[in-house]
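One chain of protein is taken out of this complex; the other chains stay put.
Chains here go by letter, A, B, C and D, matching the order in which they are written, and residues are numbered from 1 within each.
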Amino acid sequence: MNAPNSAFLSVNNIEVIYNHVILVLKGVSLSVQEGSIVALLGGNGAGKTTTLRAVSNLLKGERGEVTKGSVEYKGERVEAMTPADLVKRGVVQVMEGRHCFGHLTIEENLRTGAYTRTDGKAAVEETLEKVYNYFPRLKTRRNSQAAYTSGGEQQMCAIGRALMAKPRLVLLDEPSMGLAPLIVEEVFEIVKDLNAKEKVSFLLAEQNTMVALRYADFGYIMENGRIVMEGAASELSNNEDVKEFYLGLSGEGRKSFREIKHYRRRKRWLS
Amino acid sequence: MGFFIETMLGGLMTGMLYSLVALGFVLIFKASGVFNFAQGAMVLVAALAMARFSEWANAALGGDSLFLANVIGIIGAGVVMFIVAWGVERFVLRKLVNQEGATLLMVTLGIAYVLEGLGQTFFGSEIYSINVGMPKDPVIMFEGLIEGGVMINKEDFIAAALAAVLVGGLTIFFQKTAIGRALRAVADDHQAAQSVGIPLNKTWVIVWCVAGLVALVAGIIWGSKMGVQFSLVTVALRALPVVILGGLTSVPGAIVGGLIIGVGEKLSEVYIGPMVGGGIEIWFAYVMALIVLLFRPQGLFGEKIINRV
Amino acid sequence: QAQEQFFPVLVYRTGAYAANGNPWANGYVDYLKFINSQGGINGVKLSFEECEFGYATDRGVECYERLKGKNATLFQSLSTGVTFALTDKAAVDKIPLITAGYGRSESQDGSVFAWNFPLLGSYWVGADVAIQHIGQQEGGLDKLKGKKIALVYHDSPFGKEPIPVLQERAKLHGFDLQLLPVAHPGVEQKATWLQIRRDRPDHVLLWGWGVMNSTAIKEAQATGYPREKMLGIWWAGAEPDVKDVGAGAKGYSALALQHGAEPNSKVVKDILAALHDKGQGTGPKEEVGSVLYMRGLISAMLGVEGVRQAQERYGKGKVMTGEQVRWGLENLNLDQAKLDGMGFAGVMRPVQTTCTDHMGSSWVRVHTWDGSKWGFTSDWYQADDKVLRPMVLEAASKYAAEKNIQRRTAEQCAQ
Amino acid sequence: MTDMNPAAVAQPGRRFGDVILDLQNISLRFGGVKALTDISFNIREHEVRAIIGPNGAGKSSMLNVINGVYHPQEGKIMFRGEERKKMEPHMAAQQGIARTFQNIALFKGMSVLDNIMTGRTLKMKTNIFQQALWIGAARNEEIAHREKVEEIIDFLEIQHIRKTPVGALPYGLQKRVDLGRALAMEPQILLLDEPMAGMNVEEKQDMCRFILDISDQFGTTIVLIEHDMGVVMDISDRVVVLDYGKKIGDGTPDEVRNNQDVINAYLGSGH
Partner (left out) sequence: MIYRENGQFKTSYLADQQIFTIAQDKWFVLGLIAFAAIGVPLLADEYLFRAVLIPFLVLSLAALGVNLLVGYCGQITLGAGAFMAIGAYAAYNFMVRIDGMPLILAMLLGGVAAAGFGILFGIPSLRVRGLYLAVATLAAQFLCDWAFLRIGWFTNNSSSGSVSVAKLDAFGWIIDSPAEKYLFCLAFVVVFALLAKNLTRATIGRQWMAIRDMDVAAEVIGIRPMYAKLSAFAVSSFVVGVAGALWGFVHLGSWEPAAFSVDRSFQLLFMVIIGGMGSIMGSFFGAAFIVVLPIFLNQFLPFLGSLVGVTVSTAGISHAEFIIFGSLIIFFLIVEPHGLARLWSIAKQKLRLWPFPH
């Protein structure tokens, strides 16, 4: 890993508190290099979403705040910026749980994604077409109000909406959730594609470790508000613990879900 | 017959005036999901500012040009409304991103108090008048057609026309422009709106400004009709059934709702009222709205309330 | 400082009725200040404290409790609602309530309502005189037969007070009474005036308060109802009611609770000299002498005179208690000479109360707005006792029965 | 393929009862959108029945039909051999149908414990006056049900968050509470809408275990929507495949896996 200050995005030792009393992140540091895909892994409640919110400055609405540490994007401190400022600079978050604008149609949803763009109508139309190409399903449902589309359609809409902003860094929170396997592959192909062709960087929080590590360059594993492990994606996917607990592979390969007879105590790096 | 028409017309005109106030509610609700109980106070403050500024201007100009004084008054009041919008965003809404409707509603009640207090402190609590040259005396028309003719108020007609123009413009603004779309997005989900880069602060200032200007128009018209004084805030209570009958999220709904309520309450008061002792129009308006809601819970033109699992 | 007589001042200087509440309060306070500048009541200075209640009954009650704790010995409750709420309490606390020109009409009966003083006139008086005046305009009460009179009233106890008297009179003279309630605060009257336009009543009585009055006059203008045919109660006959209507209100008349706008009276000149010219006045100078200012002033004067009268009996130069003030109010005798002496010549007529008559006088005249000021346009009227007395007795007796109150006997009165 | 001999699919040690729910020719439209077109399939007692299909195929809508949230325009639903008339969700609940939701629908303002306790509503018999006075019957009832609920809490291993308001919980735990609430109803049929979305492998394994244990211990019939093919193939007994509101496959996991239509529409060649 390079020295953090040369990084595209660097999160330095942040602490996050919700509601003035609930301490959730206890000193998290990570960095994303320009043009890379970084995966943030970890169990439920580890603090992945919180980390992403801290980066995109969406904590306020949840009554959370960063009490220590700093977040820098391209060498600029971002804590004082509004989320809108960040979007203008190219940092866009796809929120966990979809958050489509229920009363707007799918197409209107996508167009709001282009709100900060200033490069003209034609360019926006072009991106819109691109998104429709990525997700043909959205095109067929373009005139439905988002609230009346299926869960997966909403997820696609949320991802597509973020892409409409022509981002430089996308914070993807659980992009695969609720998507059919084919679409999951597609989403990650899109990620790869954008990353390769347009040098868009990604920081993704993902439960589907298998897929995530396949596409990511680098990974962090979080637990209980701390980073407990980090390394290149290939390294991580070969780590025995990661294999067992995040990929469901044990020595003799993948085990049937039916056969796991006992609830296992989770591996804890800290305890 | 003539009387029936007059009642209808009277109802339509009053309805139009309700619509103007209702419009303020709808605007802010549609664009930020806030049910703004301070709308009545905004009407009051706008009207007070207009009345006092034009009064002062008139005095300063030596009473020469009422027109000029009125223009200064309107500009002054417009500035006041801008300051209100800015202040509301800066000191209140900014700190309440992503909160529940009930909380926001309550906060607007707080804003209403502050505005009422400030308005009266700066502009006084007497009765002031706005004179924008509205004709006050009635004209009788169609005397040849209907016995006794039909009495019409030009003032009401002008007001209604103004309201119609305002509504038409705002409808287009909301449905067709990018900023209108962004405003609707904000109403749906503050956080998601932030996440796509819609600057909540700026949009809120814009909406409250627009609502402030609508309040100003309402204030000028109501003020010139009934004098500028504290009771202006209560016109908001009369506009509420209009808002829900038309649908909280629909600009045209505010107009249609206003017309229905206006006509309904006047007809009921005139024809049913005497049978039960009179004074029924206010509850009649609410009951009418309620009945409509039983069939269309989102009001006549409101967006369907989404309720999915 | 026990050497001061405390005058609580209930006011509403903010909210929907502020435009009317302000001049009243200013007149009231100015008079108290004026008395102090003249050396007080036989040397007893007056102290006073305002309490804002925004015309809300429960806030009014709170004010009463607060000011009572500061040794209030009389209270002017200033709204029908507060009067109703305090009528029982005041009797327990032994604090007389002065309700000059408002309150409960039956409280004129002092033998039941020992602590209420609707001095100068009650709403029943107003209603009675209004019909007399209309009768006179028509050329005699007998001409009222078949005529139609509409009552446009504030839909509250205040607005409903006159109805029994009007109904009584309607029976007597055979006119048609049309009742048209207007919901608080009275900003929406289109339907009301459409009905008036349809039914074309010969006269309209306006029983309004605050914004309701000016709205009514404007609607009358908008529906072309002649203002000359409208007659307001004394709470609908002041400057704020017509000011912003201006010329549109020309010809509109209202009852005057004896006084009208009195900028030329001696007492006003005295106050201007003693207070406003020295920069010690309460409100704006232009307001001094306006109708509601005078109402406040006279209300204060009645209170002051009650105390003065009490001192006659219980000791000059002493601070009076509530009970003593009541005796004073019950035995007021403001004859013409006294009034002239105080500067009220031409403003009002003598007032004389007794233990059984807590009103003291029922003189009323009519004034009319000429587009820029109020001026008197009628002779003095007096309410017809033949009509009112039985009604007062009946209503008071009903109240006494409900509350288990024994009428005061002659001996009790004499004490 | 539609109606197989239960014995053929029965795994050793598992027994299948009769058809408990039979859906015949169900069609559901929303305005112009055809969510379901002429779908028939049945559910047998004690089986784990999976519904799979691409996003927007109508899976969630199917569940909504089964538990009375949506009313299909056409088709019959037979419950234990009797035709079910138009039915509101709470009536379905009375018949013993419980479900979890795709977009978590927990009672945000209440604690985990209270959320699960609401699942017992139908089993509580005391009246409002007894409850107001908190006298004998009401109190005993409360305690008795509390014990049951504690069993479920133990079972789901969420003791430590018993008193936490669910709004503040991470996604995965919310899903578990959602399941707990459905379990508290002691349902005969349990409908699970993507219970494992947003979980990592380890957590999925736990969840599978819960589901299988529920099925074994209580004999509950389970209808499961899931996009993780590993899970579906491993734990379900029979699978229905939907695509664009139509049924394109129905059978054992193996049959379905090899069905060409299913591969084209949903699985892709990867599986």
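In the analysis below, a contact is a pair of C-beta atoms (placed from the backbone, for glycine too) under 8 Å apart; a residue touches a chain by one contact, two chains touch by 3 or more.
All figures in this text were calculated on a predicted structure; none of them were measured in a lab.
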Displayed chains contacted by the hidden chain, counting the whole assembly: A, B, C, D
Residue among C:Ala18, C:Leu32, C:Leu74 or C:Val364 that touches the chain left out of view: C:Ala18
Given C:Lys33, C:Lys68 or C:Lys190, the one touching the chain that is not displayed: C:Lys68
Touch criterion as defined above, residue of B:Leu200, B:Val270 or B:Ala289 at the omitted chain: B:Ala289
On chain D, residues whose C-beta touches the chain left out of the figure: 67, 69, 88-90, 92-94, 98-99, 101, 105-110, 114, 117-122, 124, 126, 128, 131-134, 138-139, 141-143, 146-147, 150, 181-182, 185
Chain B, residues in touch with the chain not shown (by the definition above): 35, 91-92, 95-96, 99-103, 105-107, 109-118, 120-121, 125, 237, 240-241, 243-244, 248, 276-280, 282-283, 286-287, 289-290, 293-294, 297-299, 305, 307-309
In chain C, positions touching the absent partner: 11, 13-14, 18, 22, 25, 50-52, 54, 56-59, 61-62, 65-66, 68-69, 80-81, 84-85, 87-89, 104, 155-157, 160-161, 163-164, 181, 183-184, 395, 402-404
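FYI, only the chains that are shown with their structure count from here on.
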Remotest chain, chain D as reference, centres from CA atoms: C
Pair sharing more residue contacts (C-beta pairs) when A-D is set against A-B: A-D
Whole-Å gap between the CA centroids of chain B and chain D: 49
Where chain A and chain D are represented by their mean Cα positions, the distance between them in whole Å: 29
Inter-centroid spacing, chain B versus chain A (mean Cα positions, whole Å): 44
Contacts with 2+ other chains: residues of chain B: none
Multi-partner residues of chain A (at least 2 other chains): 148
Of chain A, residues touching chain B in the complex: 56, 58, 60-62, 82-88, 92-95, 99-104, 108-109, 111-113, 115-116, 145, 147-148, 161-162, 164-165
Touching residues on chain B, where the partner in the complex is chain A: 97-98, 178, 181-182, 184-185, 187-201, 249, 303, 306, 308
Touch list for chain D against partner chain A, complex: 30, 33, 53-58, 60, 102-103, 157, 168-173, 194, 197-206, 208-209, 212, 227-231, 234-235, 266-268, 270-271
